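The complex appears here without one of its protein chains, the remainder shown in place.
Take a look at subunit A:
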Amino acid sequence: MVRNVLHRIRADHAPTIHYRTQDQLANLRLKITVKRIYISDEQNWDDNGRLYTFVDSDNKPPTLEMERRLTNSRETPLRNDLASRYLGVPRPRERDPSHEESLPQAGVIEPHEEMMIIFSASSKRTEKDEKKHSEDDDEVWNEFILCYLRAFEDQTLQMRPGLSEEIHSASSIKRRPYSFTSVEGDQYEYTIENVSETDFIAPPAPGADEAQGRAKEKSSKTNEPFLKTKSKKEGTHMVKFLKPTSTMKQLYSFGQIYSAYGFEGDQLYVEYWVDTGIHWRNIGQQPQAGVTQICSPSSREHPLYATCHFGMPLTVEVEAETTIDSPPKIYFQINSLDYWNRRRIEGYCWTDVPLQPANVSFYEKMRCFFIGANSELQDIRYLSGQQQTGIMEQQRGSGMDNLLNRFGFQTETTGRLVVKLNVVTLNQHSNTSAMMPPPSARLCTMGEMAEDESLNTTKKERNNKKMTALQRAHMRLEAKRTMNGSRSMDR
């Protein structure tokens, strides 16, 4: 019997996955199965693997996460300044309910709670040989983070690596394992499984009206795709198109922070924050804030036009009631690091996410501010005049209703940030009459017309249709001719 062995994924290369949760974090149950698959030294082998966890209330955090490298460069400093600022090491945080809510800022959101599940391979560990490199540049570990969980207040859960990929076969479910190597050369593999009793992890697109989708699917079943596809057999897992409920609309924006130019600093990085406001609800699995890499312009260019290419994905997936017309906003803060790694703020800017579907590249429309040396905005919403309500109320008291007062805020125009957004909206009703297809969409409508002439009609029927159409056209032509004739008669 052939046993198909699943290809293992190197755990230290595995990507971070986000999940949207719909239950309390206390109800999360994970099952981790660790297996030793290769023993390098069989004589001196002893079974001393230990599992332990670290949570943010413990006070001496391990630095393992910091030491994970992203590139195959051996010499790149393991700790860069941005990483130590953002990821840092988990710090114990005060959870005082009376503690005032922190003001929104661009950049990485602090997790609400975090936890590391660590496997310690050997008890003979000394501080010196914490991490060595074997000859083939594979990293070996004495202590290994099997899973790093971070839970955020907007009900997302970030896991690295994510839950093991499930592969469904006829008889059973297999999970693709992750692997790592210990300092002694032993190899391990493990799987992570969600065994929560409740539906802890939300389905991919929440708010989808399943019954509606199914009914729709039934009605559209008669329409064959115009290509003979293999989807009927293989794509059984994709049965319906997910839609929002009838009173809701969804806004998807697939974009990227493309580049920046005209700034003074050498090494730039951009922090962003998506402000959904009170109306929009985040339905995506992406975090609503983030930070790009630290990018240097290529040295060949003139410093005035030196461009930094970021290529940082920026996805916004939000949902709101159909009546809402105030768009979500994205705020950006451009920073630079100098030769001594000192941080300086290069500028601020913001943009609306367009509510109408569009392909836009915002660089003309963006305003960048630079505010004095090393002063930083406490509330980034100040940029668009959507401050916290407290300040607005104060203004209201002094008779300054709905007035954006920027007096005393000195700015300087700096460079430009290029952001590209591709926006698609989705709602329940396919109101084609309300939405005229743009001229560029002609091809699409043609496709639908072609489909209406469904494939199961015979050739004869189609010919008949053509004939009747031709006759109708003739009749119309005749009518027109007679009309024109009568007009000329009048003259």
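Note that in this section contacts are C-beta pairs under 8 Å (C-beta built on N, C-alpha and C of every residue); 3 or more make two chains touch, one makes a residue touch a chain; residues count from 1.
By definition in this document, contacts and distances are computed from a predicted model.
S.K.: Assign the chain not included in the display its UniProt protein name, restricting the answer to "Mitotic-spindle organizing protein 1B-like", "Large ribosomal subunit protein bL19m", "B9 domain-containing protein 2" or "ATP synthase subunit a".
M.R.: "B9 domain-containing protein 2"
S.K.: Can you tell me which of A:A121, A:I294 or A:V353 touches the chain that was removed from the display?
M.R.: Here the residue in touch with the unshown chain is A:I294.
S.K.: Who touches the missing chain here, A:Y258, A:W273, A:F332 or A:W350?
M.R.: In the full complex, the listed residue that touches the missing chain is A:Y258.
S.K.: In the full complex, which of A:Y269, A:F332 or A:W350 touches the chain missing from this view?
M.R.: Here the residue in touch with the unshown chain is A:Y269.
S.K.: For the full complex, which residue in A:T307, A:S336 or A:T351 touches the chain that was left out?
M.R.: A:T307
S.K.: In the full complex, which residues of subunit A touch the absent chain?
M.R.: For subunit A, the residues touching the absent chain are 10, 12-16, 69-73, 75-77, 80, 82-83, 86-87, 108, 160, 204-205, 216, 220, 225, 227, 229-231, 234-235, 237-243, 250, 252, 254-256, 258-259, 267, 269, 284, 286-287, 290-298, 300, 306-314, 317, 356-359, 420, 422-432, 435, 437-438, 440-441, 443-444, 447-448, 451.
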